[in-house]
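Take this structure, written in structure tokens, and hold onto it; I'll ask about it next.
For this depiction, one protein chain was excluded, whereas all remaining protein chains were kept in their positions.
Take a look at subunit A:
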Amino acid sequence: MLILVETPAGFAVFKLKDEGKLANIEDLAKEFETAESARKIVKLKAFDKFDNTSEALEAVVKLHEGTPSKGLRKFLKANCEGETLAVADSKLGNVIKEKLKIDCVHNNAVMELLRGVRSQFTELLSGLGDHDMAPMRLGLSHSLARYKLKFSSDKVDTMIIQAIGLLDDLDKELNTYAMRVREWYGWHFPELAKIISDNILYAKSVKLMGNRINAAKLDFSEILAEEIEADLKEAAVISMGTEVSDLDLLHIRELCDQVLSLSEYRAQLYDYLKSRMNTVAPNLTALVGELVGARLISHGGCLLNLSKQPGSTVQILGAEKALFRALKTKHATPKYGLIYHASVVGQAAPKHKGKMSRSLAAKSALAIRFDALGDGQDNTMGLEHRAKLEARLRNLEGKDLGRLSGSAKGKPKIEVYDKDKKKGSGGLITPAKTYNTAADSLLGQKPAKSEDGEESSKKKDKKKKKKVESEEEAEKEEPSKKKKKKVEEEEEAEKEEPSKKKKKKKAEAETEVVEVAKEEKKNKKKRKHEEEETTETPAKKKDKKEKKKKNKD
């Protein structure tokens, strides 16, 4: 059996004299303790020296990739016919077996053998002392290190990491300078700060007019809207600010120039970042957008590192502090990190954000791997995944709507009692039942409050769908309609939630309106208890709104 040993000086092949020794691994180590006993076990058969460092570097790099270099191949062909070869790397062994038809061996015994050979190397390799080896070793290691380091500069994702870092820095700087302009110029023309709220427009206006006296003569139509221009000119005349000299104005104008050029550059940088992201990671960009994608890459260090992370990590990248705190104290871990700012998660309703974040993270992990390790340059995969995610979002919302409109059977959903679920009062399932006078028949009478209640509820419902609104109105008039029960329930619950949050639970003073609407339903819905407890608050709020409305008119 032959042993292949790679050294900085060249390749060496040793012949194992006594194969029986391999059976006893433990004793092998002892055999190699002295040079004499070592020579009894192995003998140098052939040695192929590297001509120079570059040849050595090439050979080693090829070894790293897993293929034998030309020199090695020739060497092995010449010396290893018909014998098995012990190698240190099983992958290399496989390749040698394929290409050169030489059987290769790699196991624990081989490792021990190699250890032994390595420890007695200088003795076994006559003609090559330690002193000769050392400079070769040094040379090879330096050239190898340089090769490795240079290779990394081809990675384009470093540009993205730098660009997003710069973008954040620029934003901070821009804000600082813009605030400074406002403060500085505010000594001269304080009213302007309130008139123009946008930083860039402010800087442009200041640059244009300089001293506020000029405001009346100049035309701001390119910069500002007409009303704002009018306000500006008005305020300029009656301003309370101090006078400033031309020199001061010069400096303020310079600062404005800086602000404007920075903001222009920021826009350019953002475009650059977008184009880079689309080149480096098109699928990730298609899924989460350029900014979020760039932040993820920057957080992960490089695209390759990010590709090694599982989807669950991608989901909470950026929320590490919360994550480890939760893990240590055995609380619930955060549901989203940087990925929260992706549009797919942003579009989702608050209760679906967690689910969407998880699905998005899973798909993003796939997209990242595709971008980092795959060959394709297009973003079809990312777009497909995005479509799937949006379908999922619609599905989730659809399920909700289904619940909203009620099931066909009309049976109420019985919720599992969970004392930790924070819905209204934690512990109570249903409050004590009392006789409700509002449930008395009101045929022929339209209680006055209900009308006002309607109007105020109309005002409140600006955010909600009109269908539901009209349903609610109809509901108030004909409380017996079962179909739209749950719609109104939800709505009222939602209305009452904000009011409930503002006010504490007070003693129940039942009002006709709400009670009429509810008692007819005989619902055991989870939110019922909370509604009943906050009966008077919505009514109070409605009353307040009525008053306000009256005052305004």
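Keep in mind that, in the parts below, contacts are C-beta pairs under 8 Å (C-beta built on N, C-alpha and C of every residue); 3 or more make two chains touch, one makes a residue touch a chain; residues count from 1.
Keep this in mind: contacts and distances are computed from a predicted model.
Participant: What protein name does the UniProt record of the undisplayed chain give, "Beta-hexosaminidase", "Vacuolar ATPase assembly integral membrane protein VMA21", "Glutaryl-CoA dehydrogenase, mitochondrial" or "rRNA 2'-O-methyltransferase fibrillarin 3"?
Facilitator: Matching the unshown chain against "Beta-hexosaminidase", "Vacuolar ATPase assembly integral membrane protein VMA21", "Glutaryl-CoA dehydrogenase, mitochondrial" or "rRNA 2'-O-methyltransferase fibrillarin 3" yields "rRNA 2'-O-methyltransferase fibrillarin 3".
Participant: Would you mind spotting which of A:80, A:124, A:140 or A:209 touches the chain that isn't drawn?
Facilitator: For the chain that is not drawn, the touching residue is A:140.
Participant: Of the residues A:43, A:115 or A:331, I need the one that contacts the missing chain.
Facilitator: A:115
Participant: Identify the residue among A:327, A:349, A:373 or A:391 that touches the chain left out of the display.
Facilitator: A:327
Participant: Could you tell which one of A:89, A:103 or A:397 touches the chain left off the display?
Facilitator: Per the contact definition at the top, the residue touching the missing chain is A:89.
Participant: In the full complex, which residues of subunit A touch the absent chain?
Facilitator: The missing chain touches subunit A at positions 6-8, 29, 60, 63-64, 88-89, 111, 114-115, 118-119, 121, 134, 137-138, 140-142, 144-146, 148-149, 152, 324, 327-328.
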